[in-house]
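I am attaching a structure below and will ask some questions about it afterwards.
All protein chains but one are shown in place.
Presenting chain A:
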Amino acid sequence: MTTVATKDRVGFGNVLAAEWTKAWTVRSTMWTPMVMMVLITGFAVFVGATRSLQPDDTILGGSLTGAVTAQIAASVFGVLVVSGEFGSGTIRATFAATPRRGAVLAAKAVVVAVVMFTTALIGSVVAYQIGTEMLTGEGYASGDAFPAVLGIAVCCAAVGLLGLALGAVLRHSAAAITTMIGVLLLPSLFGPLFGDLQRWVAGASPMAALEKLTQTSDASPDTVGSLGAWPSLSLVCVYSATALVLTAWLVRRRDT
C-alpha cells in the first residue's frame, strides 16, 4: 500500500489543527466572535453617545456595558463548537479519526479559549478607547483599564469553556444555549429573592465577576458581595475547569 503519511503518530498538534479547521469552516462558529466584537464596541458607542452612565460610574465601566452580552456570545460559541457535531453526527467521524476523546475535548477547549480571549481582549480595548474618546471631560473617573481588560478576556474565555462543557454533555445546541443563558442571567435576576444570600448567589456568578472587573457602579457589595474582582474571576475559572474535567470523564465513557 502506498503511504500518505507525513508523520507516524497522530499528536495533539494534529488534533488541534483539525479542530481549528472545523471552527472557521462553518458560519455559526465563524460569525459568533464577530458578533461578540460588535456587541462590545456597539454598546460603548451607545453609552458614549447617550451618556447613559450613573454619576459614580467609571468610563471603563460605561464603555464595557456590552461585556455582559459578549459573555453570553462567548458561551454560545463554546456550545456551538461541540454541539453541532453531535447534532449532525460528525462527532462519530471525529472520534473515529481521533479515538483519544480527551484530546479532542482539550483541542476544542484550546480553540474556544484562544478565540474568546483574543476577541474579548481586542473588543474591550477598542470599547475602552471609544469610551475614553467620547466621555473624557464629562466628569467621570476613568477607571483602571489595565489589567482589568485582561481579566475580562479571561472571563469570556472561561465562560466559553463552560459552554463547551455544557454543549458536550447535553449534545444539543438549543438545550445547551438555553441552559447556558440561564446559568449566566438567573443568579442576578433571582438574586434579590434570596435576601441576605443575594450577595452569595449573584456574587458567585460569572456575570458578577465581569461586573467587578469592569468596575461598574452595578457591582456594589450589597448585590454581588465583597469578594474582589480577581478572586471572583478565579472562581469562574474553577467552575470551567471542574466542568471540563467532568465532561472529559463523561465523554470518554459514553457511547457515541
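Convention: a contact is a pair of C-beta atoms (placed from the backbone, for glycine too) under 8 Å apart; a residue touches a chain by one contact, two chains touch by 3 or more; residues count from 1.
We take it that contacts and distances are computed from a predicted model.
This figure omits one chain of the complex; the name its UniProt record holds, of "N-methylglutamate dehydrogenase subunit C", "Antagonist protein RsbS", "Sensor histidine kinase" or "ATP-binding cassette domain-containing protein", is "ATP-binding cassette domain-containing protein". Considering the whole complex, the residue from A:34, A:49 or A:93 that touches the absent chain is A:93.
Although one chain is not shown, part of chain A still touches it, namely residues 1-11, 14-15, 17-19, 21-22, 25-28, 84-85, 88-90, 92-100, 253, 255-256.
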